[in-house]
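Below you'll find the structure I mean.
Removed from the display is one protein chain of the complex; every other protein chain stays in position.
So, chain A:
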Amino acid sequence: MYTIVSAIFLAENIKKIEIEAPRIAKKRKAGQFVMIRVSETGERVPLTIADADPEKGTITLIVQGMGKSTRELNQKKAGDSISDIVGPLGTPSHIENFGTAISIGGGVGTAIAYPTAVALKEAGNYVITINGARSKELVVLEHEMQAVSDEAYITTDDGSYGFHGFVTQKLQELIDSGRRIDYVLAIGPIPMMKAVAEVTRPYNIKTVVSLNPIMIDGTGMCGGCRVTVDNQIKFACVDGPEFDAHLVDFKNLSDRNRVYLPEEKKSEEAFTHKCRIEKQG
């Protein structure tokens, strides 16, 4: 069992969870993730390591409640524990001093991009961050992002905060301003990552995305996380999760991610039902 040290909501449905995992805290690098299992009957779920404290032996996860597993995890409080956590998994982000690097996060993708933004800053890049959310209440890690950015922008779809519009519009604005951009990292919903790839493609700006296929073991055993990159099969849990955005087949990824939708819905409904009964009882 792995003990949760602290757990606080950053926004509605998005929780920051610090868990004891000494080996992982010591080894993790930006861009890597863990697989967790909340309970003995739980599924294995991949989550990015948002931060770590090697001295304390803890890692931080930032989790958006999407379905059964993430919502069950987000019900946990400090002092609770989860069955399993393994990592750090995946190939760390490729970090170098590119020059000017833009880190784009959409929704909880901001949290996934955060450690890489930190590493890009440490490597000497001029770091610009663009963090998009649907509305003001869903903006996460605003201060953390500001602290690692030379320039930080927030966009909201409804205009309730920051720039009114999508992250891609802000990105296009920066490109149009004629400044030199050497590297773009985009992490968020698949349509957002695809849109960013299309914005940077004509300018040949090196663009990297972190892919989120369905994973089972996460250790390179099952082949379930395969994605199509440059018309070849790649395994996101070992070859990725970061890939060249201009070579990724996003349609294939989103179609494959929908395979278990009916079951995921069923699982979540059963869980919600159980929660309601427990509340009443």
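Just so it is clear, a contact is a pair of C-beta atoms (placed from the backbone, for glycine too) under 8 Å apart; a residue touches a chain by one contact, two chains touch by 3 or more; residues count from 1.
One rule holds in what follows: contacts and distances are computed from a predicted model.
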Worksheet item: Considering the UniProt annotation of the chain absent from this complex, which name among "Sulfide dehydrogenase (Flavoprotein) subunit SudA", "Cytochrome-c peroxidase", "Tryptophan synthase alpha chain" or "ABC transporter substrate-binding protein" applies?
Response: "Sulfide dehydrogenase (Flavoprotein) subunit SudA"
Practice prompt. Among A:T3, A:S81, A:Q169 or A:T228, single out the residue that touches the unshown chain.
Written response: A:T228
Discussion item. Looking at the full complex, which residue from A:I8, A:V259 or A:C275 touches the chain that isn't shown here?
Written reply: A:V259
Worksheet item: Among A:G42, A:G165 or A:P189, which one is in touch with the chain left out?
Response: A:G42
Worksheet item: Which one, A:L47, A:L61, A:L89 or A:L185, makes contact with the chain that was left out?
Response: A:L89
Discussion item. Considering the whole complex, not just the chains shown, which residues of chain A touch the missing one?
Written reply: 23-24, 27, 37, 41-44, 68-69, 83-89, 216-217, 219-224, 226-228, 233, 235, 238, 249, 251-252, 255-256, 258-260, 262-264, 266-267, 270
